[in-house]
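Presenting subunit A:
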Amino acid sequence: KQEKEDFAVKLGIIFGYTGPIESLTPDMAKASELAIKEVNDSGEFLSGKIKIQGIRADSTCVDAAAANAAAERLITSDQVNAIVGADCSGVTTSILQNVAMSNGIVMISPSATSPALSTLPDNGLFFRTAPSDARQGKIVADILIEKGFKKAALSFTNNDYGKGLAESIKKNYESKGGQITISASHEDGKADYGAEVSALAQAGGDILIVAGYLDQGGKGIIQGSLDADAFNKFFLPDGMIGDSLPKAIGSDLNGSIGSIPGTDSPGAKTFENLAKSNGFKAGPFSQESYDAAALIMLAMQSAKSSKSKDLKDHVMDVANAPGEKIYPGELSKGISLLKQGKEIDYVGASSVELIGGGESSGNFREILIKDGKITTAGYR
Partner candidate 1 sequence: MDYINAIILFSNYILIPGLSYGCQLALGALGVTLIYTVMRFSNFAHGELMSFGAMISILIMWCLKDIGVSIKPLPTIIISLPISIIITVIFCLLIDKLCFSYYRKNNSQSVILLIVSIGVMFFTNGLIRLIIGPNDRNINDGERFLVKAKTIKKVFELNEGLSIKMSQGITIVITLLLVTFIFWFLNKTKTGKSMRAYSDNKDLSLLSGINPERVILITWIITGMLACVAGTLYGLDKSYKPFTYLNLVLPIFASAIVGGVGNPIGAIIGGFVIAYSEIIVTFAYRKFLSYLLPDNFLSDGLMQILSTDYKIAVSFLILVIVLIIKPTGIYKGKLI
Partner candidate 2 sequence: MILNVSKISCGYENTKIVENCDFYLKKGQIASIVGPNGAGKSTAMKAIFGLLPLFEGKVYFNNEDISYIKPQDRVLKGMSFVPQTNNIFHSMTVEENLEMGGFIRKTGVKETIQQVYKLFPILLEKKNQIAENLSGGQRQQLAFARALMTNPTFLMLDEPSAGVSPIIMDELFKKILEISKKGVSVLMVEQNAKQALKISDIGFVLSQGKNKFIDSGKNLLSNPVVRESFLGG
Partner candidate 3 sequence: MLQIFNISKSFGGIKALNNVSLEIEKGKITALIGPNGAGKTTLFNVINGSLKPDNGTINLNKLNITGLEPHELFAMGVLRTFQISQEFESLTVLDNLMMVPADQLGESILNSWIKPKEIEIQEKKILRKAKEVIKFLNLEKLSSEYAGNLSGGQKKLLELGRTMMVNPQIVLLDEVGAGVNKTLLKKIGDTIIRLNKEFNYTFVMIEHDLDFIARLCSPIVVMAEGSILEIGDIDQIRKNNKVIEVYLGKGN
């Protein structure tokens, strides 16, 4: 059977362009589109004549019904071959269960980190390039204990990401002898964080862990704590890592620490430069978004088919060793290697390593803010 290939391959890019994380998603989408552009420019994808087209759709991040409708449109009307997305865990689950699975479409989410997604039945269609919160919690606890922080206050964004991460941090931290003085949520996009900061400040602690987003409530909490002189050290998990934060807060943030998925590969740095030259920031989850799109396309190449049912079995192959390591900006190399029948190990911007049911294994980079810059303090 000859694959009919004179139509373009389409990738759906479902993120919440409107709604609570609307300020993160443009960069995420651009990162995915960057990967697509790279593959298109290589001119080698599948038969060589095929162009890949990315189609955006709005998940709204919170409204499952609207997200399903958008996904339904992508899949059944635009007939996308696979989906990069969705972003928030709730809508991701909903799209997966209601639309993607029934149509047999592969989804690779860059930012759905809810542990629940690990165990959800998915017919092998769902992957993610961000690690589950359960894993990060452990890392955070390790770092804190090692650095000698025995008491910490914890503020988390009140959604599945924040809460899941907070619970995991708390469990691990306490089992290692740490004490969480208070674990209080904050809502994103609200008017004022005075009350939260007050409560956190009164509970006290050596450090404040902020499991939120860097340009949302998370930032508000940090700013407020600094202003009131409540805390001067912060722990920043992955949602809080990005250049804009030290830039916005200034020197007060120096000395704070954090963690973000990644290994000591040159990928992240390369990606940052790539992003810059393409006119966007390497914000939170944009690395993962790039990788999600890249993985799909590489898997297509490896499967020699653009169909979800074929490519789903190749995602793990291209993502993991053995094979030649592929970094951001090297997608065309990856494609040609695959074409030659060689194996590749996609590392990408966020050091992709998929385990189990298509999860990111979760290698973490330990971060230290120094002189207003994010620097790497080590790897785990």
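With respect to how the candidates were assembled, all candidates are chains of the complex that A comes from, given by their letters.
Everything that follows uses one rule, which is that a residue touches a chain if its C-beta (ideal position, glycine included) is under 8 Å from a C-beta of that chain, and two chains touch if they have at least 3 such contacts; residues count from 1.
Bear in mind the structure is a predicted one, so any value in this text is a computation, not a measurement.
Contact annotation for this complex: of the listed candidates 1, 2 or 3, subunit A touches only 1.
Per the touch definition, subunit A reaches candidate 1 in the complex via residues 20, 22-23, 26, 158, 181-182, 184-187, 189-192, 194-199, 201-204, 215-216, 219-220, 223-224, 227-229, 244, 247-248.
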